[in-house]
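A protein chain is absent from this complex, but the other protein chains hold their places.
Going in written order, the chains are labelled A, B, C, D and E, and every chain counts its residues from 1.
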């Protein structure tokens, strides 16, 4: 996952390059991917936690990082995140554990950066 | 997935046989799996929808059937189920579609059986 | 995979129901999925064979059936299909074999139905 | 998984057709796949149980059926099979459970057919 | 994926060590894996693009890097690579995106090194 700032920077830089390439199908997929997580019958927060559990059982560190950031921005509490981790762990098994370790490391990094910005 | 009644019957019969075998680790896993979906910081309904999205991206028809049944029993609406399907489809890709077809067929079967029992 | 006619019928019936539900994200995904396989820098045939190899390593019988049908309609020969199987087998391992067996059974069913329609 | 006799028949019939097609890479893969499970530093029984746990976490019913049959033929006991199930369940998570149910159903079918042939 | 030169070096060094160990089954698998991608009814280029799409949906960064290098050496254009990415994205879903970002980063590194060697 690398550290938080580097993850955000690389994601932004490469997404820009991918979209500039001009492949229409990829562009549409990216747009649709964002639209799907907007508030609907289910709240933005619940949708992001769902994206998080899907990312954990599929074991994608970058996707986990992204949905933790989004879920927290949408108001998810630490307990809600850990209950999401717990469901993902039971559904996906012990192979989820290394990703859980990296997820918790990211959460701590995020919380520290929020503390700093609050001072 | 077979039809709904047969799914429920086979699930019940085989779970009983598995637990009677006396392997303690498996017994504990089954108990823990049930406990994880109980009401907590997240509602039972949200947890079941999360279990559903995890099952869809991991493409497990029986798990999908089980969580649809549980989510509906916990009050999930048709729209909430379809938003869960939509997130699962975007996260897991077009290989989720055959499971989506079987999920919708099960939903219709469930709704019909509810109509009958209401008469 | 069931037999060929039943596969086509169920696919058509359920896709119709899914699209009628009116979830826009799912509708757009279905449209995009079809568009991606259209002739481009790569031919339709090559794209379908690519969809086939992706489906085999992800072990999705319905997706395999669909892409075999499409690849044959786009002119793929038996040898080209078997070379696609061979790459999928090496990349995805022996767990691909049961899907390969069902793929070959479908191919034979397709070839027989073509022989009949030619008479 | 269907029932045991049908699984064995279809497997045999389709493997024959696949090998007759004359794709050399596929033929070599099939030969290598068989060779790998032969007695070595690890016993045949341990290798089959390993193949079983790999098949369970990858959730391939036909592969599970095949390795249960082979493991039993190599002398694996019911307890050894259930300990293999237990490790697979913990590693692969609750999505392994539907496959576990079908695995136990097959085991019972196998045991019954052995009882009959012993009389 | 690390950077291109390091990927090639580590791959070479470790493959050598693996083959020197003298496990015959592993040696044969490596040989067969290489043979499968040779020109046949399908061209080398198409086979490498197929290996690329299989690697993307299975989300294996090193495999993606390897097949991009091979596909370019076999003459695949930027557009053909992006159409392969597009099919992989639709088939495998948004969890493919982080691998797509790293794939494009590698492509750019490759193109730069070619520009340098051309001067």
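Assorted remarks:
The criterion applied here is as follows: contacts are C-beta pairs under 8 Å (C-beta built on N, C-alpha and C of every residue); 3 or more make two chains touch, one makes a residue touch a chain.
Remember, it's a predicted structure, so these values are computed and weren't measured experimentally.
Considering the intact complex, the chain excluded from display touches A, B, C, D, E. Screening B:5, B:19 or B:32 against the full complex identifies B:32 as the residue touching the chain left out.
Take chain D: the residues that touch the chain left off the picture are 32-33, 36-37, 40-42, 46-47, 49-51, 53-58, 63, 77, 79-80, 83-84, 86-88, 90-92. Listed here are the chain A residues that touch the chain not shown: 59, 78-79, 82-83, 85-86, 89-90, 94-95, 97-98, 100-102, 104-105, 108.
Looking at chain E, the residues touching the absent chain are 10-11, 14-15, 17-18, 21, 23, 25-26, 29-30, 33, 54-55, 58, 60-63.
One rule holds for everything that comes next: only the chains that are shown with their structure count from here on.
Grouping of the remaining chains in the absence of chain B, by touch, is one piece. Rotation angle, chain B onto chain D, C-alpha superposition: 120 degrees, expressed as a multiple of 5. With centres set at the average Cα position, the gap from chain D to chain E is 32 Å. Chain D has residues 25, 29, 89-90, 94-95 in contact with two or more other chains.
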